[in-house]
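The complex appears here without one of its protein chains, the remainder shown in place.
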Amino acid sequence: MTTRGRLSVVNLTALALGLAFLYLPIAILVINSFNDSRLVTVWSGWSLRWYRALLSDDAMLAAASVSFRVAFLSATAATVLGTLAALALTRVARFRGRLLFSGMIYAPLVMPEVITGLSLLLLFVALAVDRGFWTIVIAHTTLTLCFVAVVVQARLVTFDRSLEEAALDLGCPPLRTFLTVTLPLVWPAVASGWMLAFALSLDDLVLASFVTGPGATTLPIRIYSEVRLGVKPEINAVCTIMIVVVATVLVAASLMTKRRQARDAAALGAQL
Amino acid sequence: MEQERHWLTRLAILAPYAWLVAFFLAPFLIVAKISLSQTAIAQPPYLPVFDPAAGWEGLKEFLAAFSLDSYAAVFGDSLYLWSYLKSLAVATLSTLILLVLGYPVAYALARAPRRLQGALVLLVVLPFWTSFLIRVYAWINILQHDGLLNQALLALRILDAPVSWLATDSAVYIGIVYSYFPFMVLPLYAALEKMDEALLEAASDLGCPPWRAFLSVTVPLSLPGILAGSLLCFIPIMGEFVIPDLLGSSSTAMIGQTLWLEFFGNRDWPVASALAIVLLVLLLTPLLIYRQREASVLEGRG
Partner (left out) sequence: MAALVTFEQITKRFGAFTAVDALTLEIREREFFALLGPSGCGKTTLLRLLAGFEKPDGGRVLLAGQDLAGVPPYRRPVNMMFQSYALFPHLTVAGNVAFGLRQDGLPKDEIAARVDEMLALVQLSGFGARKVDQLSGGQRQRVALARSLAKRPKVLLLDEPLAALDRKLREETRFELKALQTRLHTTFVIVTHDQDEAMTVADRIALMHQGRLAQVGTPVEVYERPNSRWVAGFVGDVNLIEARVTAVYPSFVTLERGTMRLRAAGTAVAPGPAALALRPEKIRIGHAVPEREPENGAAGSVTDIGYFGTLSIYKVRIDDGLVLKAAVMNEQRDAARAIHVNDRVWLSWAPEAGVVLAD
């Protein structure tokens, strides 16, 4: 039993081991991407040759372009829809089909992607829709909007409703209240939602594989097909780049949220 | 705050609702429909295909052509049954391992000094964001025949010769535990962090030694977190495809792999659909429990 403030040796060990377990494989991968040798087991000095090889790998670059564009579009659509869904769930007490609605919001979070991927593909086939870039965008939007909804909802639930009531009381109609009072104060959560959706889309393999079509190969699909043939040093380089990009986005999101929320909490909390 | 349904409110409900019904719910109905269809060498590879132009007669013909052949195939073939059982076994065992390994980490996180907690949680979550595929791939690096694990074990003289780690069940378990770690740790952390330390002090004051206080106070209070984390891991692991495909052997495939194979390999859409429906039914109970929990937690305060 420890009092908050110091970690016991046991806790410290658990934490250290846990973090080591999580980061070791990644660290190995990152370091290896700079390994001049082709073999993982032989270290032959620092080198950027695999990164250079990447630049001339047109297929990989094309896949990266597709991935980023899909991620951007689906993240934006998912953020709009997910925020609306979060508003509906927290602000409207009763509406017809609320049970089904909240079920549809939470289910995709855990549903195995093979099921959602299969079902979407069958939908597109039944509608005779050409599969490709846009079907991936639709699939990713559907999956990630649920994550955005959960993130934004968590913030809305702790949002002080009396601020909205005060705005209404002072003559501000609901839409304007949302835009000038609610949104400025919850936008870190909305932005976090966007970034979450972006990262999830960038990372998705299974869903994309099901609904992709000619000319719409995403980066994970490309990496996956290469990886099945064995470890390749260029893959290490791609992965390192992706790690750096996503980590930067995440840290930025986290700092932004924390700083803004701390300031707002101080302002609000001391009001009471 | 009660208002007449403002148009913004209507939009807030309708837009995501319509999207989800179209792209989440409707597809399931189609999967169900196809699971009742027959395979055909055609484009698309199933019969019957509904032709709106055929009118009422067409509809009756359509319904008459439904068959339960696919389901018969699924339940009749031991291959599929073993696949489900394998998935169930892997999911259950992985969830238990995750619980055992994740609990100490979550506990340590919850006990850490407050100002460090945010940064520590971020550290735990960060790997999760650095691409699922990459992390699994990282393990291939380590586990392959000339990979680092063998190198390390040889150097420490625990092994005499390199062991094949890949294409085994152990590799799959390692991969799963690695990938789903944050899914178990975060809900546990959330539940443990809420616990009032004064409760442990009260237990101590009443004569309870630390280990017993842990079992009779901490663990029961963290039960919601245990449940949430377990559901968050168990359900998706059941349908896992990438990890067993990359790290495991093809001797007994999990249901995700079997489904993929039936769909892309054998082009047997009706059977693949039937497999998906059966998996969905199996997951229905945990899914409902999960939805119930999340809904009451997040909406209750709204």
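By written order: A and B. Residues from 1 in each chain.
Everything that follows uses one rule, which is that contacts are C-beta pairs under 8 Å (C-beta built on N, C-alpha and C of every residue); 3 or more make two chains touch, one makes a residue touch a chain.
All figures in this text were calculated on a predicted structure; none of them were measured in a lab.
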Response to the item:
The one of A:Leu185, A:Ile235 or A:Leu250 in touch with the missing chain is A:Leu185
Fill in: Sole contact to the chain not displayed, among A:Leu12, A:Leu109, A:Leu163 or A:Val245
A:Leu163
Worksheet item: From the list A:Leu61, A:Ala126, A:Val157 or A:Cys172, which touches the chain that is not on show?
Response: A:Cys172
Worksheet item: Which residues does chain A use to touch the chain missing from this display?
Response: 160, 162-163, 165-174, 176-177, 181, 184-185, 263-264, 266-268, 270-272
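Operating definition for what follows: only the chains that are shown with their structure count from here on.
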Discussion item. Quick check: how many Å separate the C-alpha centres of chain A and chain B?
Written reply: 17
Item to complete: Flag every residue of chain A that touches chain B in the complex, lowest number first.
Response: 1-8, 10-12, 14-15, 17-19, 21-23, 25-26, 28-29, 32, 39-41, 80-82, 84-85, 87-93, 95, 97, 100-116, 118-120, 122-123, 125-126, 138-139, 141-142, 145, 149-150, 153-154, 156-157, 161, 164-165, 168, 174-175, 178, 199, 202-203, 205-206, 220, 223-224, 227-228, 231, 235-236, 239, 242-243, 246-247, 250-251, 254, 258
Worksheet item: What part of chain B is in contact with chain A in the complex they form?
Response: 1-3, 6, 8-9, 11-13, 15-17, 19-21, 23-28, 30-31, 34, 44, 101, 104-105, 107-109, 111-114, 118, 120, 122-127, 129-135, 137-142, 144, 146-148, 151, 178, 181, 185, 197, 200, 204, 210, 213, 231-232, 235-236, 238-242, 246, 256, 259-260, 263, 269, 272-273, 276, 279-280, 283, 287, 290-291, 294-295, 298-299, 301-302
